[in-house]
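Note that this complex is displayed minus one protein chain, with the remaining chains in position.
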Amino acid sequence: MNARENTLRKDVSAALPAHVSKAAAAALSARDVTRSFGAVKAVDSVSLQLRPGEIHGLIGPNGSGKTTMLNLLCGFYPVTSGNIAIGSRDVTAATVQQRSAAGIARTFQKPRLLNSLSVLDNAMLGGWNSTRSGFLAAALATPRARRENADIRARAEEILCGVGLREVLDRPAGNLDHAEQRFLEIARSLVAQPSFLLLDEPAGGLTEHEIAQLAAVVGTVRNAGIGVLLVEHHTDFVFKICDRVTTLNLGATIKHGTPDEVRNDPEVIAVYLGA
Amino acid sequence: MKPISSSRPVLLVLSLVALVSLPFWAPDEYKIHLATLIAAYWVLIGGLNLAVGYTGLLSIGHVGLFAIGAYAFAILAGTHDVHPYVALAAAGGIGGLCGLLLGLPSLRLPGFYFAMATMAFGMIVGELSLAFDGLTGGGAGISVPAFPAPFDKPATVFWLVLSLAAIVTVMTWNVARLMFGRSLVALRDSEVAAAAVGIPFYRTKLAVYSFSGVTAGVGGAVFASLQTYITPETFVFDLGMFFFICIIIGGRGSILGPLLGTIALTALPEVAAPLAKLGQFFYGIVLLLVVLLVPEGIGSVFHLFRKQPAKTKHVVKPELELLSTALRKGAAR
Partner (left out) sequence: MFAVLMTGVAMGCLYAAAGLAYNVMYSTSKVLSVTTGHIFMLSGVFGAYFMTILGLPAWLAFAGAVAVGMTFGMVTELVAVRRILARSDEHLWLLSTLALGTIVAQSVALWWGTEPRPFPRLFAQDSASGVADQKYWLPIVAVLVLMAALECFYRKTLFGKVFLAVAEDPFAARARGIATSRVRAASYAIAGAMGGVAGFAAGQLTFANFALGHMLTLSGFIAVAVGGLGSNIGALVGGISLGLLTAITSYYFGGEFQQTIAVGLLMVFLLLKPEGLFGNQKVRHV
C-alpha cells in the first residue's frame, strides 16, 4: 500500500491502536511504520506519538528496533510502509534536512562532533536552519550574515552554559570527555530550536551523577514545550523521567503506557526487564 | 572559529607592511617576480582551500580550471584585443562557470570518484588545448599580453596581484569564520551531523566549488600574464598536485597554514637547487610524510607552541534557569 494514500484515507484512524489519538496538533506521529531489510522486519508496524512538552521513552532489548525507529523518524532510513507526520503534515518522504527544518533534532549513540572545531563552534552548527545568507553573503561578510552569526553565537553560548559546559566553550570538541561530548550534542540540537528532540541512548557511558544531570536537562527541555523521545537502555532512568513509555521487541510494540503500566506488564518483564 | 589574527594583531600588521613594501626591500627583480608568482598561485590556492581544506573536496585536477583561466585570458586579451581587465574578469567568470559545470555531475559522487572526475577533467583540458590549436596555438602555445600601464612593471604588477590575493584571502576568511564555514567543516568531518542540522550537501558544495573555479580562473589569468607565454605543457597534472599539496601540508581548516605552505613550496626549490631538480618527487615525499605523520598539517605544529589547557575532566554543571530561559526564547514554529 502506498504510504501517501494511507494519510489521505479518512477512515485510517479507525485502524489505529487506541493509544494513538486522532487529533494531535503538532505532534510527531508514526503510524504503522515498518522497515524491512529483505525478509527481516527491523521495525514491524509500530505506531507512536510524540507530543510537545512530553518525554516519551522507547525501550526494548538489543535488536528490538529502537534506534532504527529513531532513524526512521528523522529520515535517515526510508520507511518500507506506514507514514510519519508532524501535526497534519506528512513527512514520510521528507529528507533528513527537510525534517530538521520542520523541527526535528536528534543526538547520536556515538556523538558526531567536529573534533577540530571548538565546543562553541559545534553548538553553533545547530543554528544552521535559521540562517538565510548564502555563500556570497558570507564571503562579503554582509551585515545580515554577521548578524545571523552573532545571534547564533549568543544563543549557543546561552544553551551551552545551560547544559553545563560553560567551562569548556573554547576547547576543541575532540578534547572533551565522553559525558561532555554527549551534552554538547544535546546543546547543538537545542540551538536548532527544535519542536522535537530525539535522544539516542544519551545515558550510555555516563556515571550516576551525570545521568542525574542529564535527567535535569531533559526535564527542563520538556518543560519548555519540546517533545522528547528517549531511546534508552537505562530503564530506571526511563521510568523516572518519562511521561509515557513504548516497549519494542523484535521490531513490534509489545506495550505502551505510563511508566508504571509498562514496568509492571508481564510481557515486558518476561522479555526485557527480568523478574 | 577564532580568527588567527585576533590573538596577534601586531604581527599581522607587521607582515602586511613587509608584504606591501616588498618591491622596495627585495634584492632583485627576480625576487619580486617570484613573490608575484606566489601571490598568483595563492589566488587559486586561497579559493581552492575552501573547497579542499574546509569542505574536503579532493579536487586533484583543479589545474584544468587554472588552464582554462589562463587560456581564456590569453585568447581574449591577446588574440581578440579585449581590454586586459575585462579579460581578467571574464577569465574568472569562465573559470567559475566551468567549475560549476564540472561540479554538477561530480559533486554527487563519493570522494574517490569525485577526485578521479577532476583528474580526468584536468587531462581533458590538456587534450583539448592541444586539439583546438586554432584557438590555443596547440602544442606551440600562445603568447600572453602583459597588463597595461601602470601595471607593466615588476613592482606594480606585484601590487596588482597582491591586491587580488588579498581580496581572495579576506573573502575566504569571512566564509571561514561565519556560519557557512562551519557548514563546510561539517560536510568534511561528519556528513551525518551536517544532515541532522539541516545542511544541504549538494547546493553547498556547488557554491564553494564554483567559487574555487572563479579564483582558479583569475589566478590562471594573472599567472599566464606573468609567464608571458603558455603551452599545454605548463598545466600538467603535477601542477594540480602542487596546489593540492600546499593546502594539505599547510593544514586543513586553516588559511594561514596553506598560505605558508604555498610560500614554502614555491620558494624552496628556488633556495635549494637540488630540490628543484627533484621537483615533483620532493612534493610527493612531503605529502606522504605529512599525511602519515602530521595529518593535521604542519600548521597544526604551531598550535603545540600555544598553551594547551590540560585535558582534565570537567564536571558538567547545568544551569537550568538559564537553559529554561534560553529555550523559551526560541521562536515558535
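Each chain carries a letter (A and B) given by its place in the written order, and its residues are counted from 1.
Quick note on the criterion: a contact is a pair of C-beta atoms (placed from the backbone, for glycine too) under 8 Å apart; a residue touches a chain by one contact, two chains touch by 3 or more.
All values derive from a computational prediction rather than experimental measurement.
Participant: Considering all chains of the complex, which shown ones does the missing chain contact?
Facilitator: Looking at the complete complex, the unshown chain comes into contact with B.
Participant: From the list B:A276, B:V291 or B:V315, which touches the chain that is not on show?
Facilitator: B:V291
Participant: With respect to the chain omitted from the figure, which of B:L58, B:V218, B:I255 or B:I298 is a touching residue?
Facilitator: That would be B:L58, which touches the missing chain.
Participant: List every residue of subunit B that touches the chain not included in the displayed model.
Facilitator: 56, 58, 60, 105-106, 109-113, 115-117, 119-121, 123-124, 126-128, 130-131, 188, 191-192, 195, 201, 237-238, 241, 248, 278-281, 283-285, 287-288, 291-292, 295
Basically, only the chains that are shown with their structure count from here on.
Participant: Just give me the whole-number Å value for how far the CA centre of subunit A lies from that of subunit B.
Facilitator: The mean C-alpha positions of subunit A and subunit B differ by 39 Å.
Participant: Within their complex, state which residues of subunit B touch subunit A.
Facilitator: Spelled out, the residues of subunit B in touch with subunit A are 1-2, 171-172, 174-175, 177-183, 185-186, 189-190, 192-193, 195-200, 204, 207-208, 211, 252-253, 296, 309, 311, 313-320, 322-331, 333.
Participant: Quick check: in the complex, which residue numbers of subunit A touch subunit B?
Facilitator: The contact residues of subunit A facing subunit B are 26, 74, 76, 95-97, 100-103, 105-106, 108, 112-118, 121, 124-129, 131, 133-135, 138-141, 145-146, 148-149, 152, 155, 158-159, 161-168, 170-171, 175, 177, 179-180, 183, 188-190, 192-193, 195, 209-210, 213, 216-217, 220-221, 223-226.
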